[in-house]
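As structure tokens, the structure follows; a few thoughts come after it.
Removed from the display is one protein chain of the complex; every other protein chain stays in position.
The block that comes next holds chain A.
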Amino acid sequence: MSTTVSQLDKVKTGPWNGGKSPWNLEYGKIMMWFFLVGDAFTFSAFLVYYGAQRFSHPTWPDPDKIFQSIPGIADHGQPLVFVGLMTFILIMSSVTMVLAVEAGHRNQKNEVVKWMLWTILGGICFVGCQAIEWTHLHHMGFWFGKNPATGLEGDAIKTALLPYFTHDISYTSALQFANLFFTITGFHGFHVTVGIILNIIILFMTLNNTFENRGSYLMIEKVGLYWHFVDLVWVFVFTFFYLI
């Protein structure tokens, strides 16, 4: 008598046949990834629209000529230096976040707290720098729906916008630049602010021994994913708004 089981009746044991975690990832972490993919679409839509506007205008303001100040040090003639500092702060805070995650893997509560504090400090510095930059641009006359020539007539428009253009001068493109700059950096700044709040929450959870008792610092990893994503978006914003 044969005991062979037919092919159909065999119990399937592949990774996708149930009873296993095929990706070996916790639910919340997968959902954070999927949220970030969705968020990537939102930011892409913003940046792609910015690109489409730039391509459809015969001329565009020169970022080198708009971002020229270092608040408190120089009002003029220092292109890109301040935004360089902001970029450095954000990359640095991304590093301290990974270090917090790494300390979490080793269940070193005090190290997690230390690196989380640095991360929060970096985030606050970044948002602070952004606030200063927005204020400076507002003083120059840029704002949502406004550029330095808004309300002027005739040749005064040209004179007001001359400092910001290398090629032909266009009121409309200066206006679109202002709108898109404040919308996109504003949306990014909003993300950083949310990230800081999440970081503060998990810092207090760490101090409260929540993760210690749970036996895993996985929550730090999940919030860390969000924080790195914010850094990732900045890399693109920096290139497309400030460099190109």
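Definition applied: a residue touches a chain if its C-beta (ideal position, glycine included) is under 8 Å from a C-beta of that chain, and two chains touch if they have at least 3 such contacts; residues count from 1.
Everything that follows uses one rule, which is that contacts and distances are computed from a predicted model.
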Matching the hidden chain's UniProt record against "NADH dehydrogenase subunit E", "Ubiquinone biosynthesis O-methyltransferase", "ABC transporter permease" or "Predicted small integral membrane protein" returns "Predicted small integral membrane protein"
Considering the complete complex, identify which of A:W33, A:Y171 or A:F187 is in touch with the unshown chain.
A:W33
One chain isn't shown here. Among A:G18, A:P58 or A:G72, which residue touches it?
A:P58
Can you name the residues of chain A that touch the chain not displayed here?
21-26, 30, 33, 37, 40-41, 44-45, 48-49, 51-58, 62, 64, 79-81, 84, 87-88, 91-92, 94-95, 97-99, 102, 105, 215-216, 218, 221, 224-225, 228-229, 231-232, 235-236, 238-239, 243-244
